[in-house]
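Encoded as structure tokens, the structure appears first; notes follow it.
For this view, one protein chain was removed and the others were kept in their places.
Presenting subunit A:
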Amino acid sequence: MTEQAVEALAATTTADGHVPTRHTLAAKGLRLSYEKKEIVHGIDLELPPGKVTMIVGPNGCGKSTTLRGLARLLDPSGGQVLLDGKDISTIPNREVATVLGILPQHPVAPDGITVTDLVSRGRYPHQGWFRKWNAEDDEAVAQALTVTNTAELSTRAVGSLSGGQRQRVWIAMALAQRTDLLLLDEPTTFLDLANQVELLDLLTDLNRRSGTTIAIVLHDLNLACRYADHLVCMKAGDIVAEGTPKEIVTAGIISEVFGMRCDVLVDPVSDTPLILPIGRHHTTNSGSTS
């Protein structure tokens, strides 16, 4: 992230002279089902306002489903999702979209669409049938392009970009939406390690500079431990543990959640838990050291 980009981000909070109000998002007894099969069995979850929450768990544990439920993309089969304490299903869809942004796992870019066009779509919830595109929209798009380092791609077709560039463009679209809450479903999938770290840095910048509450479903446990303020471990549709990574990540809990033996060390880079999986092969000693 460049100097200008950081300044541009900082400008969101200071330019209009107020700190954004912290909106809250929570699940109460939330049950989610596809067809008749229940995937998430009545969870309670509060996203700590102004923090980065990471949701981790094995494949099929319901973490993506939970995120879709929180983003009202999936109607609950029981319980509620509360936005600012109000049942989200009672709030008009477009109104929700001015407060809550979601980047789904597999977003689709229409053929031939340019980066600027795609990022501009993020302004949709702020437009009405009668409110025309205005200078604030231009400014939001320009800022989103700047902070995601996609400005130089602005006239390119989205289809012609690399995976890392494309993902930054989608993040830019979500940023152009200017919401206080931002949910992302596995945003680092298909990215190489350098791009993964860069993306998580970008989101952390956003969180620190604008106070955006962020929730991310992430596959990579170690990156989740490093970047999360609040970690949620899910297994088979229930929350098994939540708290700061340092508090909750132990070899025991990881073994329980993932069904995998492991060691947990302290990450020398970030002073956060570092999980070392132990498989059946390539181990120098037979047992766990912890």
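The working rule: a contact is a pair of C-beta atoms (placed from the backbone, for glycine too) under 8 Å apart; a residue touches a chain by one contact, two chains touch by 3 or more; residues count from 1.
Here, contacts and distances are computed from a predicted model.
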From the list "RNA polymerase sigma factor", "Peptide/nickel transport system ATP-binding protein", "Iron ABC transporter permease" or "NADH-quinone oxidoreductase subunit J", give the UniProt name belonging to the chain omitted from this structure. "Iron ABC transporter permease"
Out of A:45, A:83 or A:109, which residue would touch the omitted chain in the full complex? A:109
Consider the whole complex, including the chain that is not shown, and state which of A:44, A:139, A:192 or A:247 touches that chain. A:139
Touch criterion as defined above, residue of A:24, A:154, A:204 or A:222 at the omitted chain: A:154
Please output the residues of subunit A touching the missing chain, sorted low to high. 1-2, 4-5, 8, 35, 68, 71-73, 93-98, 100-104, 106-114, 116-118, 120-122, 124-125, 133, 135, 138-139, 141-143, 145-146, 149, 151-152, 154-155, 157-158, 177
